[in-house]
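With one protein chain held back, the other chains of the complex are shown just where they sit.
Which chain is which? They are A and B, in the order written, and residues in each are numbered from 1.
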Amino acid sequence: MKDKVLIANRGEIALRIIEACDQLKLDYVALYTKEDEESLHVRLAKKKYRISDYRDMNDILAVADEENCTAIHPGYGFLSENYRFARRVVKRERPLIWIGPSWEAIRDLGNKLYMKRVAHELGIPVIPGTIEPLYNEIDAEFKAEDLLEEAEAQGFKEISFLIKAVAGGGGMGIEEVKTLEEIRPVFRKIRAYAKRLFGEEGVIIEVKIPRFQHLEVQILGSKKGEYVHFGTRNCTIQSPFKQKRIELAPGFCSKYRYAFDPEKIEREIIEYSLKLAKHFNYDSVGTFEWLITPEGKYYLMEVNTRIQVENEISAKISFIKDKPVNLIREQIRVAMGDNLGYTQSDINFRGMSLEFRLIAEDTRRGFVPLSGTINRFQYTPQPWLTMRTHVPQDTPYTIPTQFDPNLALAIIYAENLEDLLQKSKIFLDDIKIEGQTPKGETLLTNIEFLRENLNFIYQFI
Amino acid sequence: MQIELHKALRDLLDTAEYIKDIKGEDFLNIKEYVNKINEICANFYDFSPSEIKAFYEKTKETVDQILLKAEETLTPYEIVKIVRHPKRFTLMDILENVYDNYVELGGEGELNIDPAIVCAKALISRRVGNEVYFHQVMVIGHEKGQGEEYRRGGSATPWGNEKALRYMKMAETEGIPIHFFIFTPGAYPIEDYPGAAQQIARNLYYLSKLEVPTVSFISEGGSGGAEAIGLTDFRLMSEKGYYSVISPEGGAAIEAKLRDERPPRELVEKMAVALKLTAQDNLKLGTIDRVVPEPPLGARRKDYEFFKRLKFELIKATDQIVLQTRSIKLLRRYALSKQNTESFKYFVNWELSEDEKEILMENRWEKYRKMSQWAVLESKGIFKSLTERGAKITQSLAYEFKYQVLKKGQKTFKKFLDELLSESTVLMKPVSDPVKSVYNLIVGKKIRPKVRALAEIDVDSSMYQSPLALQDRTVTCPQAEKYGCPDLWVPDLYGEFCGVCPTCGYHFPLEYNWYLNNIFDRDSVKFFNEELSSSNPLNFEGYAEKLKAARKETGLNSSLLSFEAKIGGISIVAIMLVADFRQGTVGVAEGEKFIRAIELAKLTRRPFLSLVHTTGGIRIHEGTLGVVQMPRCTMAVRDYVDSGGLYLVVYDNNSYAGPVASFLGSAPYQFALKSTRLGFAGPRVILETTGQPVPPDYHSVENALKRGHIQGIWDRRELRKKLFFALLTMGGPNLYYR
Partner (left out) sequence: MKIDFQQLTQMIQKLKANPYKIYPVKTPHTGKIIEFKVKEGMEVTGPRGKWLEKPGSPLFVLEREKNPKIISSNYNGVVQNIRFEFLNKFVEAFETVLEIKHALTQEEIISEILLSTLFVIKAPETARYIINPELAKQIEKEGLGKVTVKQGSELLTMTFMKRETPIHLRERGTFVIYRLYFKPFEIVPSNAPLIGLCPVEDLPYLERIIQRIKEEWPA
């Protein structure tokens, strides 16, 4: 029987999955909610169903059954890293193929503390800090003292700590502490906050890394135990809320000066990423995020057990037996049980790639997301430019207010750094996004912010 | 002359009407006699005195004969009717006629804390030869009222029972005996502060060690409401009284599974027989000590002979209690002496010395410990029981030795801590870390933890799997409308979510095995007294079959599991009332098992935990034998708590009625899981009794907390952790690990 993929996501990722399915000649069914009726993914999908919510597992599975789908692609966000959903998909009476890593891998790698503990056991460097949740201030103080000693031994200067709620994330339940005296009160505060907000009062303490670059390793594993990587990415340029805005591949650029050997470090973080992936029998696409300090220290931060927004810049610089790569297609293929059909030595890297995230937001006022109607969305097609967007260019489009206000991804490919910067500028000068907020004001975008930040790529921030 | 005749005729009419009320108008043509007497009365002056006199004498003879016949054929349900009849004597009549002088406390008539409860300081006199002695007593009882609405037929409110408790304590301070008079169809089932169930439990708790002689007299003993002032050293019951676990109407409705309609008359009458609620029945069952005789068809307001007899019985009962604390010889001499209702041979001083108080407590404890024990089925030879007793004594010595000697070095605590830390179950994780520091706090020194100590990585493959989780389907959270909860996949809900909706925290019911497997340390649960079961002591029709079916279905012999277990290495004794066996109702077997379990906890100085999976109250099929489990078990609770242990109750699902109003509600530490319904009577009973519907959240834990019933609301997902902390931080000084 021919496989049929249910696309449990929206917007541009739904479109990219549709594209991959078409390439693989697979049937697919798309989903949408009533807010998304104008989205291109709804317009372009041949078969689609309206559901109540992209997070509603029951609606998704009900449609899958109704349409006799055999697999589910969760995209990114929503349910993509929900191990319970992944488990339910494969454990139900009518099981489906989960296009993603095994639910155990999602669970174990998604649990940051657990992942950190395992990584540490495997000898993989992690940010100095507690590996188990702390529940009382006495312990917290002891741990902080020890951390201080350890960090000093490692050559850190002007050390400060981050006190984090285990259950927190995305900047919530986290506070910086500069002296040991502050540990107790801040610890108590964070614990109370965590208890109130997340119902779980565990707290961890980490050394704060003051300046760093954010690198990530793109790996791919198959059900047959084959592993390859697609190089690294540099995602250091982010909004104040730790949301990526410009991503680059590869992760280091030879045009910049480093106080360390970037090739060696790249090699090592790739090696460690693969080691951890193998430990968990990781069998899909995955991203391992690393912090690199100016001195050349590196720490594993977290693992994203899904396809990333920025996957395509890695694909752009990678060539399998000199042919271009589509990571979503590879992800679907391995989920269906295919062999990779190539090894690491078949993969060559050539050129550079950059991704801009075009977003309707007020970058001068705390990056507030904006809603409104887009009346003009226009750019000149270029052979070096790939636009990924669900915003139609032929009709006005109202931005739904329930989701991230991402409008488009602009992926640029170039042979070298100068070329890349030049093309990026050409693109930013050319793109036109015009619209109005519900109050009738001009809709703001982050294009200016992107332009300014082009100056800071490959820097330690 | 004529006036006297008229009065006599009126009295005759009164009696005839009374017979008609009790026996029905068809009983031996009584209706015709009533009509005839009525007619003569109405046209009294149309007849000559001699005519009337002749009529009176003739009719009186017949009516007296009918009365005797009526008495001979009296059925249990008619006894219930006698008790409820407005002509029956009330507590006010007793105060007027039995006592020599009284002052009401806490209000009179309508101006009252609770008009359904009368408390009075009274004098009772005794004639010895030519001397008259006065005894001071505290009189506490229900007043049904003589037609006054505000007395609510003797249904005590929660604050009415609190009033009773206040004057019990006063009597204790003054060292005077208390006479309790039970005239209640049941407690007024509202939950307003201090709470129906709570206050009854509190009363029982105090009554069990009230250091003065207590006598109770039952005319209408309606279940839990009666027990609120019924745990006494001597229980008298009037011959035409009833003492029952439930009203025959209520019992019939439950048995016939009727919801809103009234049960048919025949069923009610049958139920009255089955419940074994008469004085003679209760005497045989051993739930009362003596029956006070009454005239045919029961005493009414003006039966002065009856009051005289009652006075005599009250004094005699009080004497007996007091003498039992002194010497057997004295008591025997007293018993042999020819006491009669006119005069006593002896004067007995009712004041007790400290030593005598202690004996009084022992006697009371023994009395209730033995009560209803005969109705428990237990396969046990003499030999076995002897060896068990021997083992018990040795065990007791061993525990004494172990904990007295080792206590100083805190070795015990350290040992269990070590055990605890080496364990690595999934649930242990959040628990083990806090313990270390709590220990540090207790010991008062800083132990430097190793920084990079890595605990073993947990594997949860051996986790208990709820059978509820084994279906591929979804369910809707009952609070979805309010909180927008998405439908839940059953394997998640009954697996990782512990039956709790992750959106709103609603707790779905879980099977009792879940608790046994997830709350306690792995393989630490050891059951005991499993074979104990009920013997159908009332020969209640159909009950034996019901018990048999429940046994077969559940593999249990009673609704109460008693076991030893460990939480985080701390050894505890626990009981659990499970819904699966007859809705967690309590009868003799459950009561006996409870007492034995808590006694074991006391002996071995371990914490005692009551987990209430569900309890539907006292099981009606065991009548008052079930009801007396309330005082019995509460007494054991008091004994345990006073010994310095930790008694902890955790409610779940539905916890109602008798058990909550006694051995559960009297716990110093009570917690409830979210979504528990907790209270005295269900909404339907409240509507029937008070005529007012109650809001849907009336029995919610949030309200129980506001009313002060429980000390906190717990989440099932954290139950193990919470229990562990409770064991470490709560309870008396006498626990083995302190």
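The rule is simple: a contact is a pair of C-beta atoms (placed from the backbone, for glycine too) under 8 Å apart; a residue touches a chain by one contact, two chains touch by 3 or more.
Note that the structure is a prediction, hence the values are computed from the model and not measured.
When the whole complex is considered, the residue among B:Tyr102, B:Trp489, B:Phe540 or B:Trp714 that touches the unshown chain is B:Trp489. Check A:Ile51, A:Ile72, A:Ala105 or A:Ala119 against the missing chain and you find that the one touching it is A:Ile51. One chain is missing from the display, and on chain B it is touched by residues 471-476, 483-484, 487, 489, 693, 695-696. Mapped onto chain A, contacts with the missing chain fall at residues 33-35, 49-52, 56, 58-59, 61-63, 66, 368-371, 401-405, 438.
Here is the rule we go by: only the chains that are shown with their structure count from here on.
Within the complex formed with chain B, the residues of chain A that make contact are 53, 55-58, 84, 88, 91-93, 114, 117-118, 120-121, 131-136, 138-139, 142-143, 146-147, 150, 199, 202. Residues 430, 433-434, 436-438, 440-441, 446, 448-449, 451-452, 454-455, 457, 472, 474, 486-487, 489, 491-492, 496, 715 of chain B are the ones that touch chain A when the two sit in their complex.
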